[in-house]
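Mind looking over this structure? Questions follow.
Coming up: subunit A.
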Amino acid sequence: MTFVQKTHLHYQLLALTGEVDLHNSPQVRKQLLDIVKSGNSVIVDFSALTYIDSSGIATLVEAYNLAKNKQLSLTIVGARGAPLQVMELTHLNKVFPMIDSLDEIKG
Partner candidate 1 sequence: MLTVIKNKIEHLGDVGINLVESSGRLGVFLFNILARLWMYRFPLEETIKQVLFIGAKTVPLILISGLFTGMVIALQFYDTLIRFGSVDLLGAAVAMSLIRELGPVMAALMVIARVGSATCAEIGIMRNEQQFDALDCMAIDSYHYVMLPRLLAAIVSVPLLTAMFDTFGIGGGYIVGVLIHGVSDGAFLVGMADTIVWNDVWMGIVKSFLFGLVIMWICLAKGFYLHIEQKQSGAVGVSQATTQAVVLSAVLMLFVDYIVSSLML
Partner candidate 2 sequence: MTSSNKSIIEVNNLVTHYGDRQILKDINFSVEKGEIRVIMGGSGSGKSTLLNHMLALLTPTSGSIVIDDVDVVNANRKTLLKLRQKMGVAFQGGALFSSMTVGENIKLPLQHHTQLDEHTIDIMTRLKLELMNLAGFEDLMPSELSGGMLKRAGLARAVIMDPKLLFFDEPSAGLDPVTAVELDELILKLRDAMNMTIIVVTHELESAFKIADKITVLFDGEIVITGTVDEIKNSEDIRIQNMINRRARDEHLDADEYIKRLTTGKN
């Protein structure tokens, strides 16, 4: 798993590639929480994500909650395949704002 962070409009974009599991989700957690703690809304790009397990989902939940408490947002873009199924299984697709492409984000 690798991730890349860059700025998109006034958001921080975190693009995940590969598989997020028990071993590497702590790294994602640290990155996400750092972004939110420094006052940025975040977009998590799932387009290159092939698999995410419960620890990854839990990390997203924690970051989303922290963001919400700080009046920031956490959005998921490009979810498909297994990661999308997991979001549906946990009903989190009804909680997280989920969009298909970055174009849907207005400046």
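The candidates were selected such that all candidates are chains of the complex that A comes from, given by their letters.
In the analysis below, a contact is a pair of C-beta atoms (placed from the backbone, for glycine too) under 8 Å apart; a residue touches a chain by one contact, two chains touch by 3 or more; residues count from 1.
Nothing here was measured: the structure is a model prediction, and the numbers come from that model.
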* Asked: Which candidate touches subunit A in this complex: 1 or 2?
  -> 2
* Residues of subunit A touching candidate 2 in their complex? -> 21-22, 25-26, 29, 53-55, 57-59, 61-62, 82, 85-86, 88-91
